[in-house]
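On to chain A.
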Amino acid sequence: MQNGPDPALPLLEVRGISKSFGAVRALREVDFTLRAGEIHALLGENGAGKSTLIKVVTGVFPRDAGIVRIGGEEIAPRSAKAAVAAGIATVYQEVNLLPNLSVAQNLFLDRQPMRFGVVREGEMRHRAKALLADFGLDIDVAAPLGNYSVAIQHVTAIARAVDLSARVLILDEPTASLDRHEVEILFGIMRQLAKRSIGIVFVSHFLDQVYEISDRITVLRNGRLVGERETASLPRLELIRMMLGRELAETTNERAAAREHKTREICASFENYGKAGYVAPFNLELRRGEVVGLAGLLGSGRTETARLVFGAERADGGKARVEGAPVRLQSPRDGVRHGFGYCPEERKTEGIVAELTVRENIALALQAKRGLHRPLSRREQDEIARRYVKMLDIRPPDAERPVGLLSGGNQQKVLLARWLATSPRLLVLDEPTRGIDVGAHAEIIRLIRELCDDGLSLLVISSELDEIVTYSDRVVVLRDRAHVEELAGEAVDVGNILAAIAADSVAVALEAHT
Partner candidate 1 sequence: MRGLPPALITAIVLVAGFAACAVQFPNIASTRVVGNLLTDNAFLGIVAAGMTFVIISGGIDLSVGSVIGFTTVFVALAIERWGMPPLVAFVAVLALSAAFGAAMGAVIHVFDLPPFIVTLAGMFLARGASFLLSTESIPITAPIYSTVSDFALRLPGGGRLTAIAIIMLVIVIGGALLLHLTRFGANVYALGGSRATASLMGVAVGTMTVKIYMLSSLLAGIAGIVFSFYTSAGYSLSAVGVELDTIAAVVIGGTLLTGGQGSVVGTFLGVLIQGLIQTYINFDGTLSSWWTKIVTGVLLFVFIALQQGLVALARRPVAKSAGAAT
Partner candidate 2 sequence: PANAAELTIGFSQIGSESGWRAAETSVSKQEASKRKVNLKIADAQQKQENQIKAIRSFIAQNVDAIFLAPVVSTGWDSVLKEAKEAKIPVVLLDRDIDPSGKELYLTAVTSDSVHEGEVAGDWLAKTVGSKPCNIAELQGTVGASVATNRKKGFDTAIAKHANLKVVRSQTGDFTRAKGKEVMESFIKAEGGGKNLCAVYAHNDDMMVGAIQAMKEAGLKPGKDILTVSIDAVPDIFKAMVAGEANATVELTPNMAGPALDAVAAFKDKGTVPPKWIQTESKLYTAADDPQKIYDSKKGLGY
């Protein structure tokens, strides 16, 4: 192992890579250079081609043109396995490891410690525990990965890639589902790896993180290379302009002045609502035109609250009311019938129907609400799809594309469109901005505000406290699957939220923040 980075030698060199999917030209003659020991951010809007570039480099997609060199030597991996052999370890955007295997098996799949042709289970678990300990995780590694939250699954995927101790580590949106604390741990590890002259490619839509960790930045737009800069010498606004190809007033992180509410009408209220072993009974009032944020650490029960409110999970006690009238929320159908909508955080397994087109995905909830006998005509579907593709700037703007072929962020927008199309009275959004680019991020926050002004009631979960503070009128803080505090008006700020989260326990997160 050499000492210190050798900036003269490009570790990973990508020249003139092109890739088309049928008529869509996802990459056009893209160049990319990664030096040993640097952390290199790969940025661009949703659908710019970041993930595609990564998959082409690692041989998941065959490429149409171009060459890839590693350490000066040309490589042409034909599978992820071959890429690993060539020294590239990758955490793909749709990480999803294998939920049916144990955590340990996931970490060591295809490279388990062996003796006499037999996997050394004990040794493997031991190593798995040690490896995860580096990431601050202490979990039962023999349990199936699917038992754990998305965040833990994500950390596991990263740990696996890191442990491959390759020369190049590629992380495609690794931080999307992590909280601050975990991001800190990840960054610490990335810095260490970079010191060992490993080159790291980092994809993220969190510009703060990009500025915090990266040495250089490469920006893609519409499948083309826009430019490569030193992070230190690239102003934020300039970066955003490179990404979007236009200016964007960076106002998103400012808390809107407390809005005057014309009405104080209650849209939905929950009283002593809860489910044993899931979320402790809580009281929650959602008013028309109001955004309520849910904040808390991973596993604090935010998703659970959202599912109960929507009806995806049955409560075992308490009352739910919609506009004052008692209702029973037994299934998502009930929720939909009462005018609720829910964008789940696990977009791929619980959100999109990959095979169906953008149009059909958008029309789905509205159709379900209208019932079988009142089918949306093709013309109505086209009309709805066209409206939302334009409104949310879904790219490519082709409503007849199977949603599975869209980039991650655009899939998220399609889900949002699905619920907006039902003109709901209450929308529950679980991590709506996850994986969404700066432009769209601002767009979605603007949209959230607009929707409120139209009288919609919103319940939003986000791990981005800044973001929550930006749009929430009230914030409910959760801890250990119970609602512990409700902040309103002037009291809504990051400090207060952190204080409530940390309350009596050791304020790990607080330290991380300050």
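Candidate entries met the following condition: all candidates are chains of the complex that A comes from, given by their letters.
Here are some notes:
Just so it is clear, a residue touches a chain if its C-beta (ideal position, glycine included) is under 8 Å from a C-beta of that chain, and two chains touch if they have at least 3 such contacts; residues count from 1.
This structure is a prediction, so every number in the text was calculated from the model and none was measured.
Of the numbered candidates 1 or 2, 1 is the chain that chain A touches in this complex. Only residues 60, 79-81, 84, 90, 92, 96-101, 105-106, 109-112, 114, 117-119, 121, 136-137, 139-140, 143-144, 147-149, 151-152, 155, 160, 179, 181-182, 277-278, 297-299, 508 of chain A touch candidate 1 when the two sit together in their complex.
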